[in-house]
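A single protein chain has been removed from this complex, and every other one stays in its place.
The letters A, B and C name the chains in turn, as written, and every chain counts its residues from 1.
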Amino acid sequence: MRDTGPSDDMVRHVAPDGTAVGDVDVGLDEGDLRELLRLMVRARRLDRECMALQRQGELTVYPPFEGQEAAQVGSAFALGPSDFVFPSFRELAAAIARGVDVVEYLQYHRGTWHGGAYDPIAARFAPICVPVATQIVHAVGWALGAKLDGIGACALAYFGDGATSEGDFHEAANMAAVFRVPVVLFCQNNGWAISVPLSEQTAVPIARRAGGYGFPGVRVDGNDVLAVYAVTRAAVERARAGEGPTLIEAITYRIGPHTTADDATRYRAPEEVERWRRLDPIERYRRFLLGAGIVGEEFVAACEAEAEAWVAEVRTAVTALGPPPEDEMVAFAFAEPPTTLTREWRERTDA
Amino acid sequence: MRDTGPSDDMVRHVAPDGTAVGDVDVGLDEGDLRELLRLMVRARRLDRECMALQRQGELTVYPPFEGQEAAQVGSAFALGPSDFVFPSFRELAAAIARGVDVVEYLQYHRGTWHGGAYDPIAARFAPICVPVATQIVHAVGWALGAKLDGIGACALAYFGDGATSEGDFHEAANMAAVFRVPVVLFCQNNGWAISVPLSEQTAVPIARRAGGYGFPGVRVDGNDVLAVYAVTRAAVERARAGEGPTLIEAITYRIGPHTTADDATRYRAPEEVERWRRLDPIERYRRFLLGAGIVGEEFVAACEAEAEAWVAEVRTAVTALGPPPEDEMVAFAFAEPPTTLTREWRERTDA
Amino acid sequence: MPEFTMAAALNAALADALEEDPRTLVFGEDVGELGGVFRVTDGLQRRFGRERVFNTPIAEAGIAGLCVGLALTGWRPIAEIQFDGFSYPALDQVISHLAKYRMRTRGRVSMPVVIRIPSFGGIRGKEHHGESPETYFVHTAGLKVVVPSSPLDAYTLLRKAITDPDPVVFLEPKSRYWAKEEGELTSDGLPIGRARVLRNGDACALVAYGAMVARCLEAAEKLAPEGVECRVIDLRSLVPLDVEALADAARETGRVAVVHEAPQTLGMAAEIAARVMEVAFDHLEAPVARVTGLDVPYPPASLEHRFLPSVERIAAAVRRVVDY
Partner (left out) sequence: MPEFTMAAALNAALADALEEDPRTLVFGEDVGELGGVFRVTDGLQRRFGRERVFNTPIAEAGIAGLCVGLALTGWRPIAEIQFDGFSYPALDQVISHLAKYRMRTRGRVSMPVVIRIPSFGGIRGKEHHGESPETYFVHTAGLKVVVPSSPLDAYTLLRKAITDPDPVVFLEPKSRYWAKEEGELTSDGLPIGRARVLRNGDACALVAYGAMVARCLEAAEKLAPEGVECRVIDLRSLVPLDVEALADAARETGRVAVVHEAPQTLGMAAEIAARVMEVAFDHLEAPVARVTGLDVPYPPASLEHRFLPSVERIAAAVRRVVDY
């Protein structure tokens, strides 16, 4: 049912054909509106490059996000500089939008460092997080700290549809409600958790979960960058105003496989993918901007050219990344490595 | 707010003063109606005896249920012989209603055996379960098995208000919805989780959680045994008919301390306890039965006398319980103890 | 003779068990249409139906807890946890219930449950995909814990785990899923609780399990020309532990090295060292050597070769033990 495209109880500002749906003024100026396109174009270009790099053996397993650009860029764009993002493992587009150093980010997929090779504190972007749903609890903890500090900042946790089945999702959501902390729970419902369709993950739309905790749950067309921006912006403002958490369910789709190690043809029909390709978020937004006269074709071309050049640089930098110094394995486990550990390491390096 | 007594959005058949509220025909004949009183009287008498036994050093820490008799007896009475109960640690009244051997049950509190000294399979009553919320998952597993077996039976899990904050509650509820299994999630909301009031546990009434999973959530006056029976009965029938889970939130109150090791005066006001004493479930039901002419004073007196005699027997049997044979510790850990274990044990007993 | 990868042998074991015992169920994340991320459950849903082979939501505590409830209704659950690092959310249900149920019900309720977990490192995996979780399970009284090292034995061990009346944690060395072995699959053979000697030698005993068995065999090959003949012991079963086999090895060689991927502190080698000392102190010519992972979180792909025991490191340890 849901794979016929986003249904009607979702917030939407731009229709799949690029025409406006009601009021499209989400409070962004034209520069910002153009920036959204630029970021999505960059993100897609880098995502495709990463798929290629993986095939060439330059990256380990890679989880592509094609199709989810609007959901990630629109939401990340709604955050201010002191807000803090808690990503899962598929949020490279959000990282780009937040200005995270992508070469450092890609150390993860290069296999040269774990979670956060970038500086998570400076980047306001927590380490990449693979254990499904665990990062949502961290976001709530961070938000509680921010509330105690009275800094008027909010945390945003990204997670997938599958993540909402985990106990950690629940403990986080409930604590967020009880402590009334400034946090946005941003679910990218891309229809699948690896091979498991939404219908085997939950019996109702995910946004409904929010009612069980006592905060608002909003469904939004996740392929409509303006709607995603607007909905997230409202949730962020609500959070900063001390009104507590919001759950956002952004309906989108993972066009590619779960990861480069996955064979999606084993579990889903090509027609479904095709249907969603026609709902492409970038194409939709491009048409909207062109139709509204906010950009011309030359801007789009310039974006693409710029993305191309940028990705070439990233590629060069990433493929130049070698393994880290071996003793970093020991150096960073504790503030000061215990003597048992330094001895273990010495014996090993002497051997 | 809620400690002024059950609020109005709850199912109620009998008002606190014992008068009927609307239709009181819940499909029970007079024998059953009398049996409900008899069971509650027995349960309370035994509970008080256990408090005394604990003070006399005959039991280890004991968790009293005074005030919750209607919630437990009414719900357990709605089950059929092949349904299966998954209790937490405060469900002695439900155990009595199910016909569990209470002396065996009390081995737990005597410290002579763990979880299920009674035969859980024969009694259709799973072992006593202390880790909060974990039993709810077992109930869902059992219900899945029953569904696969097509036996038309249902599982009922008891848990407290505090238990709904645990991840296991959520994973169980969501799986129950997705698998659409015959299970009743029965929450005794007694206002407190040890010293933590409901308001620090959840931001909304617990029954609302159900909407987040896609099954009905019902609030019921947990001190009204007929309402509890009726609501549970409906949920059980729904489950058996293959329509999936129901969450029941029975609003009740723990009159005593959390356990005999607890000092409830540290965290709650005596007035609150007094208010709830006036909402006593047994007194309410007694008045109802007397008013409706279903029983006379002599029946009540007979119930009390019978409970007295029964409890005296239980007391004798429980205080006669000695420690189990020491080698049972080793005998029951595995179907066949590994030689490492038998050797460990032999060395110990030889020493 | 037929040839099997470990993945194929495990798949056959599941299929044969599902075929023979209608009370067996296979479930976990992505075990349905996809056949599991390692294809170990490939084709099972199509063959045995969606009732007996099914996907679960992403909820590991839930998966372990389902096993308890299903066992109570007389089913035999065979659950898959997708990766080692995702077994941790299930630990509470495993430790507090699965392991204790028989004891707490005075032997009345058994838990014939198998929890399969693709485990260990060496595949250049992402974080949380190279964990060696065995200590958490081995220390938990009431569980059996087994680790196959080869396709044929994987079949045997899995069949035995499935018919075992007690809960068995079945750790599959994912770096060996595609290793091949020729021979016939059989559900007879060495029981759980028994180790096997894969190579004889009197200079030193090399004790390992899972993927480290192959490395020990390689190290033994390498050492043979130096006149150092190793006895290579594949533990197979971490609980129950085959103390006799260890005692024999220690008594006969006087020298023991234990190899595993898990960090050293309270890794299996600690237990084996303590046991060997207990049963063969007077025969030991050298301290039991531990060749293990480091006491740090499992490192990124580009450093895992420095974390895991290498053939060279195993050989060096044997030389040190022999020269002691």
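FYI, a contact is a pair of C-beta atoms (placed from the backbone, for glycine too) under 8 Å apart; a residue touches a chain by one contact, two chains touch by 3 or more.
Computed from a predicted structure; not experimentally measured.
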Selected residue (touches chain absent from view) among A:Ala139, A:Ile248 or A:Val318: A:Ala139
Residue of A:Pro16, A:Pro64, A:Gly116 or A:Pro281 in touch with the missing chain, whole complex considered: A:Gly116
Residue, one of C:Glu127, C:Asp153, C:Asp166 or C:Glu261, that touches the chain absent here: C:Glu127
Omitted-chain contact residue, chosen from B:Ala122, B:Ala241, B:Ala301 or B:Met329: B:Met329
Touching residue (missing chain; options B:Ala122, B:Val196 or B:Ala241): B:Val196
Residue of B:Met10, B:Val26, B:Cys50 or B:Val132 touching the missing chain in the full complex: B:Val132
Hidden partner chain, residues of subunit B it touches: 60-61, 89, 107-108, 110-115, 128, 130-133, 162-163, 165-168, 193-196, 200-202, 261-262, 266-267, 322-324, 326, 328-330, 333, 340-341, 344-345, 348, 351
Residues belonging to subunit C that touch the chain removed from view: 61, 85, 88-89, 91-92, 95-96, 99-100, 103-104, 127-128, 135-136, 138-139, 141-142, 239, 241, 262-263, 265-271, 273-274, 277-278, 281, 284, 286-288, 290, 294-297
Touch residues of subunit A, complete complex, unshown partner: 84, 86, 113-117, 119-121, 126-127, 131, 134, 137-146, 148-149, 155, 167-168, 171-172, 174-175, 178, 328-329, 331-335, 338-341
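Going forward, only the chains that are shown with their structure count from here on.
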Distance-maximising chain from subunit B - centres being C-alpha averages: A
Euclidean distance of C-alpha centroids - subunit B vs subunit C, Å: 41
Intercentroid distance (Cα basis), subunit C paired with subunit A, Å: 36
Touching two or more other chains - residues of subunit A: 165-168, 200-202
Where subunit C touches two or more other chains, by residue: 57, 59, 61-62, 89
